[in-house]
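Apart from one protein chain that is not included, each protein chain of the complex appears where it belongs.
Right, subunit A next:
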Amino acid sequence: MTGSEPLPPPPPEAPTDQWKRVHIISPLVRGWIALAALIFFGGRDWFEGFLIGDSRGFRGDGPGNLTLAIAVVLGVVLLIAAGFFLSWYYTRYQVTEEHVRVNSGVIFRQHRQARLDRVQAIDVVQPFLARVFGLAELKFDVADAGESAVRLAFLKLDEAQRLRATILARAAGVAVDPEHPQDIPEAPEREVLSLTPARVLGAAALSGNTVAVLLGLVGVVLFAVVLDTGALLAGFVPILIGVIGGYWNVLNTGFNFRAAISPDGIRIRYGLLDTRTQTVPPGRVQAVGVVQSPLWRLKGWYKVTVNVAGYGASASGEAQARATLLPVGTLDEVLRVIALVLPDPGTDTPVDVFSAGLAGKGPDAGFRTTPRRARLIAPLAWRRNGVAVTRTALLARSGAWWRQLAVVPHERTQSLALHQGPLARRFGVADLVFHTTPGPVSPRVRQVAEEDAWRLFSEQAERAAEARRRSGPEQWMRPVTVEGPAGDPGTASEAPVMLPPPSYQEGSAHERF
């Protein structure tokens, strides 16, 4: 494949099984920062030298020096270009029926192979410069905390999307039309919600960042007034830069946020300069967390995060953005998003149960709270701490100021533990900790009565075992589906029937999905 080929009518497709290369200018797009820095510093030095040499004349004597400088710059550029070319030349990928393989590296060769049915998440990312060139990066995550299993940077956007559709279709076990094995249409999707810029700006303005800035500002001003010195103000500048970075992160990742549902799973898009499309196939979400910071309570906003095995637990802004299923949403939107993850809430009154979990207190909607006798060790949160169990998931809520709700589908429970320290033993309570894959959500039932704790512990172990036995296949569209999300396999040539997104609001709508 060559970069300059005209795009429309795509030539008769070669089989996807063959080895391919990424787009030829991709090393440039990836390495542009290094290149820009080189040009900037080198150029500045040269320019300054040139100026100084010109005006004062003690920096060598003109032409000879200039030729040398140009030769050096040319040499460096050629060297970098050669490096770029080699790294491009030696990077090849292949998508077969069962695997995706990537070979890379010039001196240290790396051959990587990932099973398609192990896909946990797949992203199409467009950093700003790649967007300018119409390129995109494809990321393929398997269940291994840390870096993505496969990163193909960069492909043409439509090529990346086609590849994603192919990978998802093969991972899903969709039966392919034997006559046109390459005709794999993008699974249809239905938008569930989108965020307005005003909401994202408001969320940033009311975020915990703001609280920190205000407190810091008050402190600095007080200090300056009391000691009559502006020394601390200077120290505030780097902090301010960090804070602005934080705001930028919120805006950049919340902007244009849209969530959609497709037979291939949940698809979310966001980004201001860099754009990203994430797809999480059904059953890949290990735990859902909903948090509300104190200022957001004014507007009734929540943030929804998820643990997905491929995303890892890195604290970087990118990892956090990836694990965010909804940057800011109202109660209604949060319920809609949770319904995507958990199509069957396992209760007849899902709205009541989840609302109580998000903002409730006391024993409403089947929540068991910290017993009254233990209110001394949880003076504010004892009525908020609570746990509820539905047929399909467990809800653990906590936090009086920073409200939190963690939802763990029963079949996703990895292991669980009861913790009890001396103080908790004195008050007859214990903590129940759920272990899930690395991510922002760490479900913990706090200070539940001992007798409840033990019953939950043993029942949950049984429920998890039972749910695992019933859980759907890894290949979610495999023709012999037990109770998978799409009962009718359908061939790829006829587009899968798109059901309305599951919702908790309209009674039993989720049953059909």
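Methods note: a residue touches a chain if its C-beta (ideal position, glycine included) is under 8 Å from a C-beta of that chain, and two chains touch if they have at least 3 such contacts; residues count from 1.
Everything below uses one rule, namely that contacts and distances are computed from a predicted model.
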Omitted chain (choose from "Sugar ABC transporter permease", "YdbS-like PH domain-containing protein", "Acyl carrier protein AcpXL" or "Peptide/nickel transport system ATP-binding protein") - UniProt protein name:
"YdbS-like PH domain-containing protein"
Of A:G300, A:P371 or A:G428, the residue that touches the missing chain is A:G428
Among A:T67, A:Q110 or A:Q414, choose the residue that contacts the chain missing from this document, as touch is defined above.
A:Q414
Where subunit A meets the chain that is not shown, the residues are 120, 143, 145, 284, 286, 309, 313, 411-422, 425, 428, 430, 433, 435-438, 442, 450, 453-454, 457-458, 461-462, 464-465, 468, 471, 474
